[in-house]
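Submitted below is the structure of interest, expressed as structure tokens.
Every protein chain of the complex appears in place save one, which is left out.
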Amino acid sequence: MVPEALFFSAILFVIGVVGVLTRRNAIIIFMCVELMLNAVNLSFIGFSRLYGASGQVFVIFVMSVAAAEAAVGLAIIIAIFRHHETVDLKNINLLKGWCSNCPWPNRVECIRLPAPSPSWCGCCRYCR
Amino acid sequence: MAIQVKVLERPIRQTSYVRAMLKGMAITFKHLTNPHKVTWQYPEQKWDLSPRWRGTHRMLTDENGKAKCVACGLCPQICPANCIKLVPGEDEEGNRYPLVYEIDEFRCIFCGYCQEVCPEEAIHVGRHYENSEYSRAGFVYDLERLMAQTHPVCEMWDPADPRGE
Amino acid sequence: MPNGFVYEFLFYLFGLTAIVSAAIFVTRRNAVAAALWLVNTMFCLAALYIMMDAQFVGAIQVLVYAGAIMVVFLFVVMLLNLGLPPSVADIKSKGARIIALVAGLAMLAELLVLARQKLPAELPWLPRETSVTTPITEPLFRTYLLPFEITSVLLLVAIVGAVVLAKRRS
Partner (left out) sequence: MNTYAALMLFQHAYDPQAPVHGAPWLWFSIIKILVVFTVLMVTIAYLTLAERKISAWIQDRHGPNRVGPRGLAQPLADGLKNIMKEETYPSAAYSPLFILAPVMSFIPALITFAVIPFAAPLPTPWGLVDMSIADLPVGFLYILAIASLGVYGIVLAGWSSNNKYALLGGLRSSAQMVSYEVSMGLAVVAVLLLSGNVSLSSIVASQVATGWYFFPLLIGFFLFLVAAFAETNRLPFDLPEAESELIAGYHTEYSSMKFSMFFIAEYSNMTTASARLTTLFFGGWAVPFWTTVDTAPWHWWKTVITLVCFMIKTGFFLFLYMWIRWTLPRFRYDQLMSVGWKVMLPIALCYLVVMAGAILALDAAGVAPSARFGDFVPTYWAILGVLNIVLAVLVFVVLDRGRLVSPASARVGPSELAELRAMATRGPAPAQGD
């Protein structure tokens, strides 16, 4: 049954990767990452049938790391949502800077960008 | 309106939640095992009505089985809810009697003025409260129905003490 | 017993259900429905773990993933009111989708090639009388004691970090 388990694990992992690449909802991307971790866990369990119970120990480590990751990641998403009122990754691009006509209260900190269209920078919900 | 503030000082021994909880559970257990219950088992066990209870009406009859009413018109006159409909008639001997006598028990406020004002002591409010119908029309009691009621009538005052002293 | 027809049938059933619900999960626009499909995948994985003689991990999988992590996800979705669809548009351009598909297929091919390595024979199953936790506790608390302790510190750090991040500054 181990080859089948590895096969399932590979497909699940790839589904997770494709999800991360194509989705823009931060929460769903997060869940895709969890799916990838699960796929890896499945192959660990499969290998523990071949090499002994250490694989199961690693699954437990992966689960605790996933739990920690979920806690911190969701906290980050909540913090971003408070600021931007969206979880769309298209709008979460702080590193790009801010446009000049952004009505966001922090406009004074904005960097004036040589943007192709002066009315759009996607930095917040007003100039999406 | 002035606001008055009172700061409660609670002794430390009263603030324990667990002890208060156990005390409360003892109280409820005492009630649980107490055989004395306060519920009235209604259809079997009925409430004793006061002699002055004013419920749905009843028309008294004379020894010939006819209504005592002489259609004088005082009760529709005094009725504050205007719920009594009376059409008087007169037979060949000159006795007045009600052709139509209807009381809308939904409009009635059970003040008992009709009984008080009736010179023949014909219309009475009764000691009765179990009246349910399938339609609103069923609550318009006509003369036959008023005469067919058998429940005891209200005593507007104690005959031994008519002025309520 | 582990090689009967019923066993194989159930193994494939759970595996395929896991894959199908994972595929449905990545295509849902509604975040709550997506989360539930993911929970279904995790259940099927727990069943697979149990069928591969890892009962303890199977139970922990349901307890931690389905019972705690996904509930927290749902909680956040509900708290931020992100459940209903039109809030987020996904990557629509054909080019990006093709790139994602190609990348996925390449990775799948790579993984399948790796999985075709010659595998050693499977270990015997644990006898029914032994406690299922014993084979895990030995490596967990002896061989991997240091990683275990580091994980506990990591969890502590994560708790503090989550509280600090999500706290509303007044």
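Letters A, B and C mark the chains in the order given here, with residues in each chain numbered from 1 onward.
Note that in this section a contact is a pair of C-beta atoms (placed from the backbone, for glycine too) under 8 Å apart; a residue touches a chain by one contact, two chains touch by 3 or more.
From a predicted model like this one, the values you see are computed outputs, not experimental measurements.
**Q** Check the whole complex and report which displayed chains the hidden chain contacts.
**A** Across the whole assembly, the hidden chain touches B, C.
**Q** Among C:Val62, C:Leu108, C:Leu140 or C:Ala162, which residue is in touch with the absent chain?
**A** If we include the chain that is not displayed, C:Val62 is the one touching it.
**Q** Using the touch rule from the top, list residues of chain B that touch the missing partner.
**A** 1-8, 10, 12, 15-19, 21, 24-25, 27-29, 31-34, 36-39, 41
**Q** In the whole complex, what residues of chain C lie against the chain that is missing from view?
**A** 30, 32-33, 36, 39, 55-56, 58-60, 62-63, 66-68, 71-72, 74-75, 77-79, 83-84, 128, 131-133
Please note the rule applied: only the chains that are shown with their structure count from here on.
**Q** What is the distance, in whole Å, between the centres of chain A and chain C, each centre taken as the mean of its C-alpha atoms?
**A** That gives a centre separation of 15 Å.
**Q** Could you say which residues in chain C touch two or more other chains, in rising order?
**A** none
**Q** Please output the residues of chain A touching chain C within their complex, sorted ascending.
**A** 1-19, 21-25, 27-28, 30-32, 34-35, 38, 41-42, 45-46, 48-54, 56-57, 59-61, 63-72, 74-79, 81-82, 86-88, 90
**Q** Show me the residue ranges of chain C that touch chain A in the complex, using the header's touch definition.
**A** Those in contact with chain A are residues 2, 8, 11-12, 15, 18-19, 22-23, 25-26, 28, 31, 34-35, 38, 41-42, 45, 48-49, 51-54, 56-57, 60-61, 64-65, 68-69, 72-73, 76-77, 79-80, 82, 87-91, 96-97, 99-101, 103-105, 107-108, 111-112, 115, 119-123, 135-136, 138-140, 143-144, 147-148, 151, 154-155, 157-159, 161-163, 165-166, 168.
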